[in-house]
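A single protein chain has been removed from this complex, and every other one stays in its place.
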């Protein structure tokens, strides 16, 4: 972290009620209690780890106001109401200093089409491309090497990290945040067999991200066959996720890494899909549906359903099946033993 | 869709036999019956959805010639022989208007090596790089920010979307279509242990895509250790797919999203691999082999085999095992009950 803070600055940023002790060096990092060194700030987020404070080498530790211990030599305690909250506060400040909003304007090496409308309050970084008819709204940040295709729109205060591709005609709402390498608006995978060959079906729709959507690195969202592939307001998508054409994802969903959602499937609001899980095409998932990591879902799920396994079944059943399947060796033995008993019983004269 | 069509234009484009009613606005979109609004065209693709026509708000609906209903006020019907085919026809026209072939020539910001041969009838977009000795054939389109490595070749009428990487020495046949972020020709993952360290094995082969191959967004195809990694003519590969070094894929295969094929495996023609499935290395799959979604294949499969599950078994067996495994709770109970019966029988005086 190329930042250095004095103890006084940290006390002010974290709203500390009291400062005890003194640290030697300016603070340049944040680390867990066990890993922190004299130039790191650490924190006691959960009282059950209180013992780790005594042995921590951290230069500064955020502790609850009522915490019993005292700092060792060369160490400072900042006593705060809630160390986790204080840390979050501090991290937000650190983030805004580590990633200051770049200045408005278009870098000299960016290639912006004549008919594109880039708001004067937007930032278009080096070697970006903005296509014909595209719009980049006020406050939007396109870091280096981003692509905004023809007639695409990037909303107010969006932040695109280096190397994002927004395909032609795709639309990003306000405050979307997209990590490097994500592709929004690749062609849907639509083919049909014609005379023994596989013929491509035109994919003429687009992708719409509503406000406050976040997309992870190298994730791919296919444009609709026609109409729209939609990601609802506030939904967060992790890295390497595949969203196929015509998928509709509701609001405030969490789609974790390497998930795949096949074509035309619809998710409600507040759904959570575990890592590497997959959802087959043309399904409907209600609100608040959860899917376990690596699960494979092949059927509709009503609201509040929690499914797991491949093919996915309700979570409780899946847990039970896993337990029972591990007892298969015993079951086989038991059945063999039963068979033997019955055979022996038969051989006995009655 | 930044296009607007009059009813007359649509009738002409779809080969309509009759036009009934009239729509209010110019048509600017295509949508399903239930979702379409007055500015959308929709279609009755399957007679079983005929009921949805009456309640659709679509401005224009493609219906079969003999369809019984009538348009409501402000709505038009285009009566056609086959609404699905008419729609496909229309979508093809729309696609060619939405993505007109860019003009021939090399953008001023592209970096083309002195020894590269770019056909005058090719399009090389902004900020592309074409390496030494590379060839870009007539009609090829490199959208913005594509990379064609040294001594690589891009065939006639290929279309590379923004941000594609074609590695050094790799070869694309005619009419290949590659989505954004795909990497063709990354190093194979080849290592050997040497004195407790892991040493890289040189990967000096290339990747060859035969004619009419399509590759999805952010998919990765590794160059061969030596010789070639090959994707056969007409095969289509979806997003986020991993093809390892020395894999040989036959013709007209469909490899869906997030599939992984490990090194040196060979697929026949017309194979279909379901989403998130994986194929181990050094296997041979015959023609028309199918693999279910999320399946993990660890053995050779003869022609026409259909495998599912992990580790994959023939589809019918896998379906049966799934059904039986869900009955495990009953089976355990039954065995317990049998055990109890037998014990009780034994305790009875005979």
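Order as written gives the chain letters A and B; numbering starts at 1 within each chain.
Following the convention adopted for this analysis, a residue touches a chain if its C-beta (ideal position, glycine included) is under 8 Å from a C-beta of that chain, and two chains touch if they have at least 3 such contacts.
Here the structure is a predicted model, which is why all the values come from computation and not from measurement.
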item: Residue, one of A:46, A:70, A:92 or A:115, that touches the chain absent here; value: A:92
item: Of B:8, B:111, B:138 or B:303, the residue in touch with the unshown chain; value: B:111
item: Among A:19, A:52 or A:293, the residue in touch with the chain that has been omitted; value: A:293
item: Full-complex contact with the absent chain, from B:5, B:67 or B:169; value: B:169
item: Touch list for chain B against the chain that is not drawn; value: 109, 111, 127, 129, 131, 133, 145, 147, 149, 151, 163, 165, 167-169, 181, 183, 186-187, 189, 191, 196-198, 200-206, 218-220, 222, 225-227, 240, 242, 244, 258, 260, 262, 276, 278, 280, 296, 298, 310-311, 313, 317, 320-321, 324-325, 327, 331, 334-335, 338, 341-342, 345, 348, 350
item: Chain A residues that touch the omitted chain in the full complex; value: 1-2, 29-32, 35, 88, 91-92, 94-95, 98-99, 107, 109, 125-127, 144-145, 161-163, 177, 179-181, 212, 214, 216-218, 234-236, 238-240, 252, 254, 256-258, 275-276, 293-294, 310, 322, 325-326, 328-329, 331-332, 335, 338-339, 342, 345-346, 350
